[in-house]
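Of the protein chains in this complex, all but one are displayed in their positions.
Labels A and B are assigned to the chains in the order they are written; within every chain, residues are numbered from 1.
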């Protein structure tokens, strides 16, 4: 079962991902119900960082199929877990990830974890030790509810939403991941996962951001690998207006500079000049036939990342996108735990 | 369905309220079971302010009928939500109520919200923006779990408890809402809702409080409107001994001065002389045939709001009142979600 973990959609084959997306669509349309397929199954969710959509949509997903989720919210710092090997645990952490994972695996049928542990450097943060530690020491499947590097369930919902709007043949469709200004430096898990999702679908992928805001080179390599297999193309842009022109999908998301990770004043200074990286009606009007769709993972800061006019206009699919979290996760849970 | 929201019992007709109360009594006595009537239904509860009785009784109410509640407890300040229109969200709030309500409405069959958002002035607080915002932007029913102005489920349980003790013909029965001293200025949601409930039932309603502690004029007007329809009467009193004499129901509850809302020192000074506004055995002995009932929504400060002797004596119905939250809410949920 270990190989069925959803640490990152990267771990699954293209065929597996497309099968999941097909199933998610069937579940949404009630072509498949599977009302009791998870009866007696328990998903243990561990949130080291808080959540609204993820927690609710997973809990409802289990309930829709007769199963249950148990939600553990140790909270920031409330359950400090040691992740290093061989350490003498005489400081804050009272529990080691080895025991936490092994024990939870005895209680539940799958473990789901959200954690972006604090780190001093990107070199350290990018190791994504918490989610990997749970996967290494658990005997049951481990689902990533968002880690430092990936938010695979968001990526699945994103792909599902794009297919709902444009069908399954996405050759030639232009997907623009557009960096946005935001008052705080946010993680790159969502933008990386969204771009990988679009790459899997074979779209023409553009990543637009100001200088200094490159994604992790490994993530860019993963996007390119997916595109090589799917037949899409890749480009980068430092000009937002240029990037969104003719787009089919504008996916806005802010993230912090990885080069300046851990150096808050320099990072803020690097971000400051780019408040104009915001999606407004004019930019959406410049999309293909003025009919591109606007995507965002939510929560979104109105009139900072995107204007009210876009969110209330014909372009926005953000509520569908959030709803599709539910259906994509139903498909995932049925695949992992549904006994087929 | 929108019209079936329970924002305040004010929104429901007298006939609807009485039907709910009848059903609640049947559910309590097991004359109706409806064991699976909410199977597959999910209630999403959002607590911006903490809760013991409300959370437990709603969660159990869903379970009693085969449904489930998901309980989100963002906690005070942990999930700051923007409620204003058109604002540029570059400060604390990372999510707008529009998105929160729309998304939750995709995940659940109903949304229940407890929120008394901080406000500088009563003019601002009395708008009750959070609960109204959820109702405006949700496509599924919204239930008020206590807002700044109303606690309708408490009002339903109060009415149910009075009918249990005195039957359904409550003409001529005297209901006294009695202000009590308390170390902090509390909201008026419970006293307003209790008085409205008694007014719906056609009782002789007296609101007793020291000078400076009037309810909001709109609430008093609502109480009077209900009494005009139900045939009861209204009076106010500044003399507690006089008010409780001959009462059938003594409903004790503290609240802060609305005139001095936001001015903590002046409010405390205004409250200070009234520590004698406490229900003791002598006051209960002065009720009709010494057999009036003592009501309180709980939690209650013993020997501050009411003496041990009253709570342990023959008068107190506070535990029944708390239990009736469960049954009133079962009736409510079956009406909103039971598919009839």
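Rule of thumb we're sticking to: a residue touches a chain if its C-beta (ideal position, glycine included) is under 8 Å from a C-beta of that chain, and two chains touch if they have at least 3 such contacts.
The structure displayed is predicted, hence computed values, not measured ones.
Colleague: One chain isn't shown here. Among A:82, A:219, A:248 or A:267, which residue touches it?
Modeller: Only one listed residue reaches the unshown chain, and that is A:82.
Colleague: Out of B:162, B:244, B:260 or B:322, which residue would touch the omitted chain in the full complex?
Modeller: The missing chain is touched by B:322.
Colleague: With the missing chain put back, which residues of chain A would touch it? List them for me.
Modeller: 40, 42, 44, 68, 70, 72, 74, 78-79, 82, 85-91, 93-96, 98-100, 102-104, 106-108
Colleague: Applying the definition given at the start, please give the residues of chain B touching the unseen chain.
Modeller: 35, 50, 52-53, 55-57, 59-60, 63-64, 183, 298-304, 308, 311, 318-319, 322-323, 326
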